[in-house]
Structure formats: structure tokens, C-alpha cells
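Would you mind keeping the following structure in view while I ask a few things?
For this view, one protein chain was removed and the others were kept in their places.
After this line comes chain A, so read on.
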């Protein structure tokens, strides 16, 4: 008997149709991968199964969980079904846990809600569950609070809560998207084993084809609220009958066309010399200051004109701190940073504002990078402030128009507000803002990480063509190795504040020397190229 069968599911929220004709089924012990970009309806399909829909939602069709029709259940029966028959894991392990309760308490609570047992028994079972998800209760006490754990450990706690009642179906909504690659690999292993041991069915929702290709038994590709292609993983990847599947696949493996145009003899656009960044740690005793935390530890690097350099590393390795130091947003505790051969900032002195125009930045979050109250004209023109005798009037308009057209937008977009644009368009505006004063270096801090694969491919193409056309250098900071590989000439691997390996991109990826680099590359899920028919 299948643990889940969804037939002809249709959903509308407030009169807007969201899903239609969604058919899915999951057998015990089977992993169904649901793939799609944002807005494809994959999360709302999961919420329909859980019946956690917003009030204005109306659904039709047939959803059966372990043979019971959900449409026939009242709220009380649904509460019983959630947690006992179907459990869910979310993307963000921090917000999925209650910060004011200990992890042991939270796992035990799930057991207590559905089972009649004493608190002591529940705690005992919670400890056993922690063991199962790879958290040794001897090392990680159940009395800890969520903020005392790492992201991966928190996700393990969330998984322990989800499997506490041995549900028949586990829905995992992007459970590894917020995690580092090595942690992601561990969590995927854990989920795979749990499914096998408990003979659960699992729906794994993701935007990442590489992750799903190595995990799922069968997959369903969703777009615009419908399943466009479904079938066993191998078959789908081999045949790719639907255009969208093919587009998704090629976007995921997209390598932008670019030609290296490095000026090896020129003055380096960026030279980072023995840079140290330290943070004060809270005092442990009144009389003795704590030793500061060294986030960036004597880093030295150079970027030549026109060169695209990647900086990879897992969260907490200091790559963003280094980026902030390069942008002179924070003071240095040691070393100095040169732009185009001139000192931009050094320990013990503030940044030299005259050099500021040499470097600009594009941040990760396309939603938080803009002041929502300014028009695009004002947003894009902001860095013009750096130029002495900033252009005014028609000249200024011309610059704004050129920057917008350079990134594939129109001059008329200047009058709009930022909320009128999609995530990909916003990232284009961020690039336009960085380009307008023609810097020699643009720092791209996870600039494509928040974007859907097809949009990501477009932005990568744009970045590649801008680099070729304008000769601008990039410092491309990312945790995503495949993206870094596709767009950089040279790559640096950072760990615990130090650069542990450096070399041309192909060298590092094909023949990594440092053990940590090898581990990173091994943990990165690889999208298998479809076998040629």
C-alpha cells in the first residue's frame, strides 16, 4: 500500500489558482524528489498534504495518507495525522526550533503530544532518538538550547523530532539548502539511512538537481503549479521528455561562455597583504579581557586586472569577513589592502576615501540590498557620490541609463521602486549599481546563491560577458563549488581564517592538494551528465 497518493490536486489561494492536476505517489521506503524553481508550487503541495494551508486556500482532488482520505478528516483527526503519520522538516533549522526550550525537551514534547507515557519515558526515548540521528547524548547534552548547536546539529534535532513517532511519510522541504556542503552530505546520508531502516516514504523537495539525482528513487519536476514530468530518477534524467526538465538540467550545469583576458603584467587591482581581522570576545572575567577571535589570519592575495578569482569555504571560515575588510567596511588589526597599487586601508588607519571608487560589491540577498523607499534611479546612482564633480542632469541620466542597459534592463525602469522587480532583476540592478562608477574590482559575495537555477545561469552569463567586455575583475565568494568552477580563472580555498589552497581553477578542482579541499570537492553533489541515447 502506498503511504501517500495525491490525485488531481488543485489549489487556489484567495481565488488565485496555484496548483492544478498534481499527481504524486510515494511507497514505503521510497524517496520521491520534487524539483522546481521558486513559485513552482512544490512547497504548497507539501503544505496541502499536511493541511497547513492559509485560511483563504481552497483545494480539490484526492489526498490519501496511508490509505486514509484527508478530505474526510476533521481538525482533530488532522492533528493526529500530523506528526504521527506525516512529519515535516523545514529549510531553516534555527527557526524550526523553539529558542527558549532545550532540545531534549522539544524532542520529548513531540512524543508526549501523541503518546500516553510519562515524562521520564519520553526523555529516555528522546535520548535514544538523538543517538539515532547522530547526536551522542553524552557529548551533546539534551539540556542544550538550539543556539548552542551548529546548523547541521540543529537540523539533526529537527529530524529527530520528525521521526520521533515513526511517521509513515516524511516531508523534507529544502532541508539542506541552508547547510554547508560537507554537512549537507552527512544529513543526506542520515535521511537515506533513516528511510531505509524505518521503511518510511519520503518527499524531498529541492531546487537542486544535483542533490536529488543522487538521492531520490523517482522524481517529479514541477513548474507553474503542475507536474510537468515524473518517473524513476534514471529514466527522467535519461529521457528528459519535457522541455522544462531539459532547461532546468542545462541551467544547473550551465557554464557561461567566457574568455580569460588577464593582464598578467599590470598592477594588481587588489593586493591584500598579511591582513588580520579580529573580533573582541565577551569578557569571561572582570579582570582579564578575553583573547580576541581571529576571523581572518594573515591573509595575503592578489587579483590581477581582468582576473576572476573565486574564494570558497564553508560558513564561518572568514570569507565574508575578508570581503568586508577588502571593502574597508571594518578596520584592520594588521596588514594592509592596496587597490590598483595604492593603499586603500591599513591597520591603525581608516580607509582612504579617494580609492573607494576602485571597488564595489554585490551582496547575496536581492531583497535586503536596496533601500525600499528609493527609486531605482536613486539606488543605481548612489556610488556616483564617490566621484568628485559627480555628473549631473543629462550626463547623470545617461550614466544611469547605460548602467541599466548594460545589465539587460531598460531606461524606463529607473522610475520604479525596487519591490516591483523579481529577485533576478534585483540582482541585475545590484550589478548596475556596482558598475556605474566603473570600478576595477567587484566583490560578489554569494551573489547568485539566492537565485533559481535558470536565473542564476542568466546572471552568470551577464557577469561573464561584463567581465569580458569591460575588463573588470571579480572576487567571487561562494560556498557553491560548481558555480565558482564555472566562472573563475583562479580559486582560493579558505578555512578557519586562512587560505589553505590556491591555484588555477582547473588545477584545484581536478587535483586538489589540501585534504580539506579534497573533502569539500568530494562532498559536493555532482549532477550526473545524462547518458547519451
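The working rule: a residue touches a chain if its C-beta (ideal position, glycine included) is under 8 Å from a C-beta of that chain, and two chains touch if they have at least 3 such contacts; residues count from 1.
To be clear about the criterion, contacts and distances are computed from a predicted model.
One chain of the complex is hidden; its UniProt record names it "ABC transporter permease", one of "ABC transporter permease", "Linoleoyl-CoA desaturase", "Aspartyl/glutamyl-tRNA(Asn/Gln) amidotransferase subunit B" or "Imidazole glycerol phosphate synthase subunit HisH".
Of the listed positions A:59, A:90, A:363 or A:476, the one in contact with the omitted chain in the full complex is A:363. Contact with the omitted chain, checked across A:35, A:272, A:327 or A:508, is made by A:327. When the omitted chain is restored, the residue from A:353, A:398, A:511 or A:526 that touches it is A:353.
Seen across the whole complex, the unshown chain contacts chain A at 324, 327, 329, 353, 356-357, 359-361, 363-365, 368-375, 382-383, 385-386, 415, 417, 419-420, 430, 433.
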